[in-house]
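Here the structure is laid out as structure tokens; the discussion comes afterwards.
One protein chain omitted, others in place.
Lettered A, B and C in written order, each chain numbered from 1.
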Amino acid sequence: MGMYAAAVAERQAGTADEGALEADYAAVRALSVELAAPLSAEDCAVQSMPDASPIKWHLAHTTWFFETVLLARFATDYVPYDPAFAYLFNSYYEGLGPRHPRPQRGLLSRPALKEVLAYRAHVDQAMQRLIGARGAEILPFLRLGLHHEQQHQELMLTDIKHAFFSNPLLPAYAPGKPVPTEPVPAMAFTAHDGGIVQVGHQGEGFAFDNEGPAHQVLLRPFCLATRNVTCGEYLAFMDDGGYRRPEFWLSDGWAMAQASAWDAPLYWINTSGAWDVFTLNGPQRLDCDQVVTHVSFYEAAAYAAWAGFRLPTEFEWEAAVGERAVPGQVWDWTRSSYDPYPGYQPFDGALAEYNGKFMSGQMVLRGGSFATPPGHIRATYRNFFPPSARWQFSGIRLAANP
Amino acid sequence: MGMYAAAVAERQAGTADEGALEADYAAVRALSVELAAPLSAEDCAVQSMPDASPIKWHLAHTTWFFETVLLARFATDYVPYDPAFAYLFNSYYEGLGPRHPRPQRGLLSRPALKEVLAYRAHVDQAMQRLIGARGAEILPFLRLGLHHEQQHQELMLTDIKHAFFSNPLLPAYAPGKPVPTEPVPAMAFTAHDGGIVQVGHQGEGFAFDNEGPAHQVLLRPFCLATRNVTCGEYLAFMDDGGYRRPEFWLSDGWAMAQASAWDAPLYWINTSGAWDVFTLNGPQRLDCDQVVTHVSFYEAAAYAAWAGFRLPTEFEWEAAVGERAVPGQVWDWTRSSYDPYPGYQPFDGALAEYNGKFMSGQMVLRGGSFATPPGHIRATYRNFFPPSARWQFSGIRLAANP
Amino acid sequence: MGMYAAAVAERQAGTADEGALEADYAAVRALSVELAAPLSAEDCAVQSMPDASPIKWHLAHTTWFFETVLLARFATDYVPYDPAFAYLFNSYYEGLGPRHPRPQRGLLSRPALKEVLAYRAHVDQAMQRLIGARGAEILPFLRLGLHHEQQHQELMLTDIKHAFFSNPLLPAYAPGKPVPTEPVPAMAFTAHDGGIVQVGHQGEGFAFDNEGPAHQVLLRPFCLATRNVTCGEYLAFMDDGGYRRPEFWLSDGWAMAQASAWDAPLYWINTSGAWDVFTLNGPQRLDCDQVVTHVSFYEAAAYAAWAGFRLPTEFEWEAAVGERAVPGQVWDWTRSSYDPYPGYQPFDGALAEYNGKFMSGQMVLRGGSFATPPGHIRATYRNFFPPSARWQFSGIRLAANP
Partner (left out) sequence: MGMYAAAVAERQAGTADEGALEADYAAVRALSVELAAPLSAEDCAVQSMPDASPIKWHLAHTTWFFETVLLARFATDYVPYDPAFAYLFNSYYEGLGPRHPRPQRGLLSRPALKEVLAYRAHVDQAMQRLIGARGAEILPFLRLGLHHEQQHQELMLTDIKHAFFSNPLLPAYAPGKPVPTEPVPAMAFTAHDGGIVQVGHQGEGFAFDNEGPAHQVLLRPFCLATRNVTCGEYLAFMDDGGYRRPEFWLSDGWAMAQASAWDAPLYWINTSGAWDVFTLNGPQRLDCDQVVTHVSFYEAAAYAAWAGFRLPTEFEWEAAVGERAVPGQVWDWTRSSYDPYPGYQPFDGALAEYNGKFMSGQMVLRGGSFATPPGHIRATYRNFFPPSARWQFSGIRLAANP
């Protein structure tokens, strides 16, 4: 999409140099506002389901994070912009007090978008002062705040896409037509020997707590696909009755598919027999060579079973992909439940809630998507969503036993 | 509130004179926009519950009504502003095709508020031409369209009030403090002899189909309170355990009160033991002399039982109030289910759905409120809402057997 | 069904003679046990939905009623059979303390059926003593207890029918085939002049509180069908798309029909294009000449609208049917909401909850069904159920304006 400038990518050098830090901070913060630029104040206020949040809320919550985690602790003279915002823009931190109920974020016509932007400016000013004064000391928190904001940058796109799809007018986030994809090569696999491999994050750069500790796992030999499943391949599954044949499905997945009357990925629109796909550029004719996305873990697993393959575990994925270029076009669902690594230690204090408390009922996704800010992704990165989630940029990478 | 100019009130003379009709049309249509004036585009997009609608939707739906009921039929050269609007802004007319689901009206960030205003201007221009050309012929439909819009004018206030109450910032629709109420006189009743009385609408002026046919009913002698129950009186019911004593409640009402944990009227806020009340002017200290409002039929009936009285039937109300000045401060819940009058005939065609299909599961309210446009109310007017509804300007008027 | 012996019918002479009272008591109580006779203990324990109750519960609750309303008050030396039964078998009397939740009545494998029968014997013995000692004094309560039990006798049949329909084996309550119906005469109407008519109960015999006070109402001339709508006539409505055409339906009814995928009366079974009907004798081929039953008020109203007629009000029904033979084959849904009569006074004390608190959200049915014990019905009798209820023996009688 060309929305992530090279400048942002270069920012992740891991330096504590204050000048660079200030520039990093400014670049990440600017990108959020840039992502909201094509949208009206009304667009920024919509919440189309409890799992998604209004764009305005993302803009404010990421700001609240800096205010709470950095300014409140380290900037002794900082005056909060508005005390009510601690209630409105806390996401899920029980340790930081009560919160506005998540499903009601779309009711917040006030504060207005322009006031949220003023809030951002107020916090940015104080943050720049703080970075100038105490850069090295606050570095871990600063990096966390920036990576946190980058996570929300991807969510801004997933959430506005869902909001616009909920509007019968099917508006486009970005004008113009997407570039036609090139023909994809035949599906191929690379073989891996397995054995003892090192997984998890270690070293200097930033990582979330859930990526550690680094440790060794023992893998059996396996094969991993060199590319994602395409829309055309997925269509063959559909044409073969994939959504009507329980033998391919996990029990929970089949129940969900039946209850929700799934018969295609989210955003596929059946128009008199042909398929259109709703994109950030509006509805487009289905392109069979494009990577299939907006499938749940359940659908990914059912597709794999139908195709005679399986999904990789997160450790197979990490061992195979290793230091190769990331992000991918879509996040890869893995066959791994989101459990803690052996010896896992959450962040301290209220930030302990950042990742650890969600280690139940979710599946791991790996690799990043086109919408992931480039400096944000790592081979050890563990994204996670419930197995039924479909509004993320999530796709399918096959694995097999040799 | 001073929001309804005297000019509007005078409009209802029932004339078919085109000049007056054009002025009537312009005045009613202008008031809707005027009611939205204190609100931002974001405010106008919020839907706080399925029963309420966004202000923007009210502005568009009332316009769609003129477009569909008048322009599409009588203005042969009329070009619809946007064909998609027939889907977006049809409220509940099965006969006019499928509709955008009611609970999702708040997701419509597009069309933007300014586009809805352009839609209004487009339709207004065509309507003024149509009135000029065919005033007499279209008069019944024109009047219906104007009264329909007036109904929505009151709903705009009930709905924005609910939306703002759903926002923890509790914003005010109108600045300033409400005028303090004067001390109320002691509760008094007027006696009525009953006998055969005429009810229902007849004569020249406009009335909805549900007000007819006029017919005779036989009433027993009864007494009707000369004023509504006040907040102070209602507080005595609460202090006497009114919300915890099932003996005063209808079975459905008790179940609802328990399930929803009702312990006061909607919009009452318990602040460290004292009561505030959320109003269109924002939160205000409870004024015991003010009329209690935002109670459900269930609460009204429970209060009446506790007080040793009952609610009036709609015919007692109509016989007693007769030609007295209306509207009142709040709508009076009656003890009458919303059933059809003997010989009831709905409007023709798609408009048959206007009132008739709702004659099940609802209770009749009478008399109008401070928010009812003055020319809109009549002694025969039958408003109706489910017995659990609390977001309307609904209050309590007591009755008794002699 | 031949299940109500002539002896029972004669019992309702309204005498206070103790010998007759004892016989009345014994006859009514015996009939309940007789109704349960074709059923196993397992059959008697099933609750197929929250609205229905297990047969065993009916047998116990009616006994609890005598224990609570009569023995506990008037039989000073009476020892309750089991103190826990006050909790288990109180139906809905808030004034008599907490109750076992209604939807969980089917979980009561204990007390066993045979223990409930022992409970009945214990109470019956004490009741016979009480009647012998204080017959005249307790007469109003005794009569209420007997009529209360008769209400439950009809419910025992409606509830076991629903329970057996919930079992894929579709067992029959009674063996054998129903007697073939005779050909029905053409639909005919009798005209009534209207005017002032007396309605409601007065005089010596027993009546429920909701049938009074007797009062006068003013009716317009009307016509009432001389028989109920048949299955064949209803089938014509279905074949004409009755369940797919919203123009005939009340709004709530249409929503219910859509949500519940109604396409025929309850208990109609589509077997390869033909219709069977589940009866107390098990599934039977549809008999077009039989009276249609197990329709909701919503379906009754939709049918009437489709047929170009309407349903009668409860007062039209009462004025027209008057002292004619009751009960009918099915209960007639009326177009009257279940509201209190002018001057309505509930029973005293806890019995105030018997009828009054249900006067909201329900429609009146008149006339009784084949399953109503003969001495139990009156021309003034007001039965009531929610408009969506279908498991009662409820049918359609048409009315019209002249």
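Throughout what follows, contacts are C-beta pairs under 8 Å (C-beta built on N, C-alpha and C of every residue); 3 or more make two chains touch, one makes a residue touch a chain.
Keep in mind that this is a model prediction, so the values were computed, not measured.
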| item | value |
| --- | --- |
| Shown chains that the omitted chain touches within the full complex | A, C |
| Sole residue of C:166, C:190, C:345 or C:401 that reaches the chain not shown, by the stated touch rule | C:166 |
| Touching the absent chain when the full complex is considered, from A:141, A:254 or A:347 | A:254 |
| Options C:33, C:107, C:133 or C:196, residue touching the unrepresented chain | C:107 |
| Interface residues of chain C (partner: the chain not displayed) | 40-43, 45-46, 48, 84, 87-88, 100, 104, 106-113, 163, 166-169, 171 |
| Positions on chain A where the hidden chain makes contact | 92, 94-95, 196, 215-220, 222, 246-247, 249-254, 297-298, 301, 313, 335-337, 339-340, 342-343, 352-353, 357-361, 387, 401 |
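Here is the rule we use: only the chains that are shown with their structure count from here on.
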| item | value |
| --- | --- |
| CA centroid of chain B to CA centroid of chain C, Å | 38 |
| Computed distance of Cα centres, chain C from chain A, in Å | 59 |
